[in-house]
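One structure, pasted below without further comment.
Excluded from the complex is one protein chain; the other protein chains are retained at their positions.
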């Protein structure tokens, strides 16, 4: 992976800043003759759009995607697919007060250190808005893996410290917070309201499950399936931890408890989370991503200015109280992108 | 990252199987005119070698590294550095009984599914022995980053569920278990002995700390420092989870508690773990890797054979009771490799 | 290089089809704080636009470039620069008769064989129009190398078999055919008119010269400067041969004649064309690219249809009589892109 491109054969490049003219993605290596329309992509984009959810930002974007290349008469041609999403509601002037200040928890300081310049409006490139390009690309990845019978689903495992014991996937799909447990969701909604009132924000944990994945995907030893999934998820701005299968809990198990016995019908347990030695084993892939609270809080914060002098920053503007649930389609997209790439790579070796 | 190569400018390719003639690494992109001797590399290799530690395997390897290219009269020339480590004590016959069986928790099943063939002796490519190449390459990476004032250290944060409250780094350096707390270490040694007696194994958590890292390293948005570190660590066979800074705990914090206030002297706290928006911020980089228990246990286990029939496998041979502490120089090596690559990449943009 | 992306650190991805909505490029890895405006890019695009030149197509495109990202208040930010050029005059219906036929000399047959589908309108992705994205990206590359004192110029060395003995670079710059010799140009214009009357087309040879290049650029052994330049030029649709310095003539020289003697003031001759062992030596880089005649001729041609049946194809539409001079800014752009990439790579090793 290098800079703004991810993948070896299915390659996604995203571009764009929060308050520039547009964001977008170029997808190279998509197999030819796949049915693809703007509606296929729009459907996923709509899932990540700010909406009426309890945690949502009031910013309104239509997020209309335009396919500029790579599709001919409704089918992919094998050439690069360029996707464009205009930033229609990009009022950058709200950020004028932040031009010379570093917001704690954001990339302001580190971008300035790296590049000696930054587009301060809405976080520029480091904005969550960049993920629109990922979700758009992920919609194409999903179509590729769906042809091989693979699906990716994610839900809210935890929000603001409230753990949701999953009842069913169906419950999560119809839940505004993608929560698989209505009782937990009720408490989460209440906690979000409290945080918003307090001018504060909450974090949470997303669980992603991949079903139907054949054994054999993943390239040892530096592009293992778990390594690539970890990078793909840790590369989402909000994510501070990733675990596969039993994850951190595995570190407290004995070998005899942790090993998944193998039977003619498959693995008896799934502490491995579907991945052994970096290669899928045919079980469900189970991953969890820990998301920090959104750093944009409505409280004065201690910081410094561009000249290194002490300052206080107060962030106005429009912000969510939690990245959950909007981060969920982003997590799904990143997992789908990694899977699509490895599916193509495995085809190349003829299995 | 692709297959057996990691890095964009500082590129490491490892090769070799547990019971083949040798293992090794090719390092491409090492800057010229760096002092380098076999002894520099040997020193690191000796740290990961099976020894007399409480958790150690009785396998004896000299692990003598030979530099085959890229060094002239004691200095690197800028050309690829080829490192060779012969497998001297590679008795493959001990594995004959495993030729047609899949060991639970190992890559046997997934490698067979991927390639339709596998070198069953000692896990073949999926063996921990492959990491000798990583540690050797990491020794070179360490020298590169040391010139920029960057050091990487790791220690045992947890073993078999026993948490070590760190007293000092010096404590860990002289500890056989790399444990920063003598009292915890005593309990760990005892727990390891119990596990060994029970024919079982233990997992643990390694903490890696990077000191002296300048701000500005990391390439958004798909080769962020945290994403690359996560991939590098998750790509170690034993690792099932990675977290940066506050990690999973961040998901339970509020934004006002999690954000690190910025002062003229630096960040007041370090919940970010030294990385903001994927770019280093000048604070210490703090990462934790969760290691599962070694899957080679001395107990009969339920499995299947190559034909899919039920079977019982009992693993003989020589195995550690825990990957800790031998995994520690491997973790350090992977982190050093990622840092060296990003250091060179940052130089290219002239900062 | 992989698919539609070229470069290791300065990375250019182009996308778009001749008669789709737009063409464009994403440039990743551009150093920050470089002055950049749409006008900088437009200037280069205007050079490759169909104009009133003797060889020109009557197709009219405004070719207005829009910068969608990566530039903030007139300066690059280090993030990806997305460039968009709408296809305004894209009348695809003229190509309806070609939907089921393969035009000789074009990529129709090979694209169909590769992808099992193709956008037949104007050659789709294989159209010369794709090079607009390259020229736009090249404009940025030129700015990067200009800061290091490097310039790239190209001119017509030969057209339709007429050789131009160069008088001066200035002559070529003001010549409609980029021809450095007015007498030769007069004959070229006449030959082009004859070809056009005959419904035929002509090829030629472009010479590219790089001035001010420091010694030391190029990465042995598979990303040598000459190897990368050869790939960059051979990857232009029309190019069938590339030579550096003495080129093919070197194969008929003796070693004593071909070797360039070295003096305290530099190399006495330049048969090497500025590159030794794949690394620049400080002399001018001299490259020649042989361009075949444009395959779109106004004569009936023998071919087959999609079903493999014999057919006759007659190509209507708007076409140039020669790729020269429009290919010249494309050649320059590709050379500039390669140089910019190697300049950044060399910085990484600290020289």
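Chains: A, B and C, in written order; residue numbering restarts at 1 for each.
The rule is short, and it goes like this: a contact is a pair of C-beta atoms (placed from the backbone, for glycine too) under 8 Å apart; a residue touches a chain by one contact, two chains touch by 3 or more.
This one's a predicted model, so the numbers in the text were calculated from it and none came from an experiment.
Among C:92, C:176 or C:216, only C:216 touches the chain that is left out of the view. Taking the complete complex into account, C:237 is the one of C:122, C:237 or C:329 that touches the chain left out. Annotation for chain B: contacts to the undisplayed chain at residues 2-5, 8, 11, 13-17, 20-24, 26, 28-29, 32-33, 66-70, 72, 75, 77-82, 84, 114-119, 124-125.
Where chain A meets the chain that is not shown, the touching residues are 8-9, 29, 31-32, 78-79, 220, 344-345, 347-350.
Taking the complete complex into account, residues 1-6, 8, 12, 14, 102, 104-107, 109-111, 113-116, 123, 125-126, 130, 158, 160-161, 195, 198-205, 214-224, 226-235, 237, 240-248, 250-256, 258-264, 268, 271-273, 275-282, 290-297, 299, 301-304, 308-310, 346, 349, 351 of chain C touch the chain not shown.
One rule holds in what follows: only the chains that are shown with their structure count from here on.
With centres taken as mean C-alpha coordinates, the chain found closest to the middle of all protein C-alpha atoms is A. Greatest Cα centroid separation from chain A: this falls to C. Centre-to-centre separation of chain A and chain C, using mean CA positions: 38 Å.
Here the CA centre of chain A is 26 Å from the CA centre of chain B. Touching two or more other chains at once are residues 8, 220, 349, 351 of chain B.
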